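First up is the structure itself, then whatever we jot down about it.
Note that one protein chain is taken out, while the other chains of the complex remain in position.
Up next, subunit A:
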């Protein structure tokens, strides 16, 4: 039942985006997010939408995959649209019914703000769709590296993330087993009031926690036995290396920044 859940949403492939360095993808997303918040007129939004569509093409993923990423936020987007149409006033009045009006600014903001949300979600899922969780962790660790000098436990955070990636499927399987075991004992997880259902999660959560702690203890011992002694003096199997693709991404970032800066109102 839970077995089929993929870790993250990574879809393996060999496209331009798949093969770019995770560090440049991460840095680009930070830049892109800033630019999305700087965009404030039709031209700048059009440029960002066009760019995002092009990036989508570069990932060689089907449109379906990319649009699926919008699923968790579509309610938020619809809500934003309604809120702006009803509440933001200004400009020409398109529609009037008693005190209720739909005005130009309202329509404009509805479109801009929902685009803003949509663009951010799509571009960050392009990252997670084309980057394996391991590479992502690796990229984060390297990017955050300099913060290690001011006391941020960068290596530990990255190790924690990769251990989480390793153990999510194991714990999923275990949850599945516990649910089955408790169901066999007559537990009911699918009906009853919300409170009842929440209560019925307790017999799942407790054994899961107990076993997770046991696993953590075992793992710590196994890591120590294999000579683990923290991040100092450690080498890494995966060596990240920039390529011409990353130069391309950097150029695209600079170009995009200039365009938005030039055309924003």
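Here is the rule we use: a contact is a pair of C-beta atoms (placed from the backbone, for glycine too) under 8 Å apart; a residue touches a chain by one contact, two chains touch by 3 or more; residues count from 1.
Note that contacts and distances are computed from a predicted model.
> Between "4Fe-4S dicluster protein", "Energy-coupling factor transporter ATPase", "Phenylacetic acid degradation protein" or "ABC-2 type transport system ATP-binding protein", which matches the UniProt record of the unshown chain?
Cross-referencing UniProt, the chain left out corresponds to "Energy-coupling factor transporter ATPase".
> Based on the whole complex, identify which of A:71, A:149, A:185 or A:229 touches the chain you can't see.
Checking the options A:71, A:149, A:185 or A:229, the one contacting the hidden chain is A:229.
> Who touches the missing chain here, A:11, A:67 or A:163?
Answering carefully, the residue with contact to the hidden chain is A:163.
> Have a look at A:30, A:46, A:219 or A:247 and name the one touching the chain we're not showing.
Among A:30, A:46, A:219 or A:247, only A:219 touches the chain that is not shown.
> Name every residue on subunit A in touch with the hidden partner chain.
Touch with the absent chain occurs at residues 7, 133-134, 162-163, 165-166, 169-170, 173, 214-215, 218-219, 221-229, 233-239.
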